[in-house]
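Just one protein chain is left out here, and the rest sit where they should.
Let's turn to chain A:
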Amino acid sequence: MIQAFAFYLFAAIVIASGVLTIGARNPVHSVLWLILAFFNAAGLFLILGAEFIAMLLVIVYVGAVAVLFLFVVMMLDVDFAELRAGVARYWPFATLLALVLLAEIVFALAAWNAGTIVAPKASPTMQDVSNIELLGRALYTRYVYIFEAAGLVLLVAMIGAIVLTHRQRSDVRPQRVSDQVRRRPEDAVVNMHPGVGQGVEL
């Protein structure tokens, strides 16, 4: 009973906040609704018994990706009139996209119900092993090359981003902490004994 209640609660909030993400006038509100949707999706994963994925969803999407989204969107100066003009121009294309997605979902559901091609339907086995361990076994044995390749793709993306944004500036003097730490009193202070009426030559 409680599972059904929790499912309908989470599912209803996911759908409602998804609709509000699109419908909200203020882009910051949109992002906040999106975060609520992520959060409740994590709740749905929990009900499925995939607690690892649920936590990852919260850590990665809510904790990092959405923060950066919010960061960018908060600083945007959005012109609402222009946005509305955009809606009028793009709605046929958007409708087409939505229809294609809907069709794909219907096909995928139908195919899944009909059974997969090679193996019986995948479902979590071995109740006494936590799903982190099961995921680890699958990722580091059977899919190890694909997993490593995924890591490489991310590395390339990271290096690409750094290369694109990195610039060497010669007109700034950055702080060099090691120089500051290495500096000793005898490098900086000289004790002078100038005679009467004489100055100090620096």
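The definition used in the following text is that contacts are C-beta pairs under 8 Å (C-beta built on N, C-alpha and C of every residue); 3 or more make two chains touch, one makes a residue touch a chain; residues count from 1.
In the analysis below, contacts and distances are computed from a predicted model.
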Match the chain absent from this complex view to the correct UniProt protein name in "Integral membrane protein", "Dihydrdoorotate oxidase B, electron transfer subunit", "NADH-quinone oxidoreductase subunit H" or "Glutamate synthase [NADPH] small chain". "NADH-quinone oxidoreductase subunit H"
Even though one chain is not shown, chain A touches it at residues 1-2, 28-29, 32, 35, 51-52, 55-56, 58-59, 62-64, 67-68, 70-71, 74-75, 130, 132, 175, 177
